[in-house]
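To start, the structure under review is shown below, and the notes come after it.
Subset of chains shown; positions unchanged.
All chains are identified by letter, namely A and B, in their written order; residue positions are counted from 1 within each chain.
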Amino acid sequence: MQQLIRINVINGNTFDTMTRGINESAQAARFLSTEIITTQPRTGPESIESYYDEYLAIPGILEEIVLSEANFDAFVIACWGDPGIEAARELTTKPIVGIAEASMYVANMLAARWGVLTTQHRTLDMVEKTIHKAGFSHRCVSIRTTGLAVAETETARDAAVDALEAIGRLAILEDKAEAFCLGCAGMGRLDTELERRLGVPIIDSVAAAVKMAESLVGLRKQTSKALTYKPPESKLIKGFPKLMQPGG
Amino acid sequence: MQQLIRINVINGNTFDTMTRGINESAQAARFLSTEIITTQPRTGPESIESYYDEYLAIPGILEEIVLSEANFDAFVIACWGDPGIEAARELTTKPIVGIAEASMYVANMLAARWGVLTTQHRTLDMVEKTIHKAGFSHRCVSIRTTGLAVAETETARDAAVDALEAIGRLAILEDKAEAFCLGCAGMGRLDTELERRLGVPIIDSVAAAVKMAESLVGLRKQTSKALTYKPPESKLIKGFPKLMQPGG
């Protein structure tokens, strides 16, 4: 019998509509024997469009992991930028997957040169740092932004897909990009339509992360506790609830 | 109903015993709904321990893909070094996964600092170039070799696992490695025993690649044909059979 895998896909923000959208992406991507629950943190911003948003989203993401750790086999952090992922890996031996890393691994396996298409212009530096940290500055040849807010991207689908098509076309033409990561969890189910329009692989980053999580569980692998990702040291963390106190 | 996925796991060399070993790894790693056939090229070296071996293995690997392209949904190249992988991607739109890249992606998701454990001392440069090409020179903190031949590694399992334990221990102590990729397809099913002995995640690279191949098929993604991986240009290739002639 197929191993049952339970994955908690955690939306990085607190916007219900996006959580539902992420859930659609995740459910569509899972193997039949995988059970997906899509959650959103109890605290944090409605969308992540700045470093400020990103850092204030992290405690809620970590809390969600602490709360549900016993009930799942793996966790996906569904915000391109993989906020708090190193801390999440300290909290559990169960695999943690970020949608940014997952989408970039998939892109590497499909194309020699790829790009990232995302939302607000201001996120350019955030995206670059994410790629640089991963080691893919030589593989990512294009970062382009629509200038649309995350919320608009989620709610005004037609405008979003048109804008993504436009910047994708430029990236293919000028930067010789051959595939794209969709750099926002709110762009999930746009991959099929964009593939149709642009003729190159488009990666729904949430879907990619679900597959990576299934893979790690399938491999029966756990996060290393040898050094960096050991459980947090026991200590008082002021202003946070009891369940967030390490060793508590 | 679960999508049926058929994967051709191609041993990079022509050593039957290793092909059987790879098959065990691959079968153990697959989801139930995946069908794995493990093959070996009709031509090429019995083991890959030098650049010479690697380059003479590639035509046979590519031929195996051409021969079986219609019958599979994805292909795994089961030699750490991913020989010929870019050419394989030109030959089909179906996903191609190398065991080196797959194992490194898994390592990144499990540990902040990882190493590669492999066979002959002379392969040090090959392993380094593979890591450098992938972009993970900042993540891989240790490359250690047992000095054993590939064939010995496959056939003298006890000696191999002892030797791997010894170099793994040094890598943990001196290089602060927190997980390891097993850098040879012939080390497949040693991961469990080595995890038991070393206490850190050990990645069976063949198993990792099977999961990546399942993932790409599950995502219904195809190799980009936009530029780099377009089908080979039509032309005469002297000394190769008709089926290997592009556009033929």
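Keep this in mind: contacts are C-beta pairs under 8 Å (C-beta built on N, C-alpha and C of every residue); 3 or more make two chains touch, one makes a residue touch a chain.
The structure displayed is predicted, hence computed values, not measured ones.
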**Prompt:** Once every copy is counted, not just the 2 shown, what does the total come to?
**Reply:** 6
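Rule of thumb we're sticking to: only the chains that are shown with their structure count from here on.
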**Fill in**
Cα rotation angle, chain A onto chain B, in degrees to the nearest 5, is 180
**chain B-touching residues of chain A, taken from the complex the two chains share** = 1-3, 29, 31-33, 86, 95-97, 101, 105-106, 108-113, 134-139, 172, 176-179, 199-201, 203-204, 207-208, 211-212, 214-216, 218-219, 221-224, 226-229
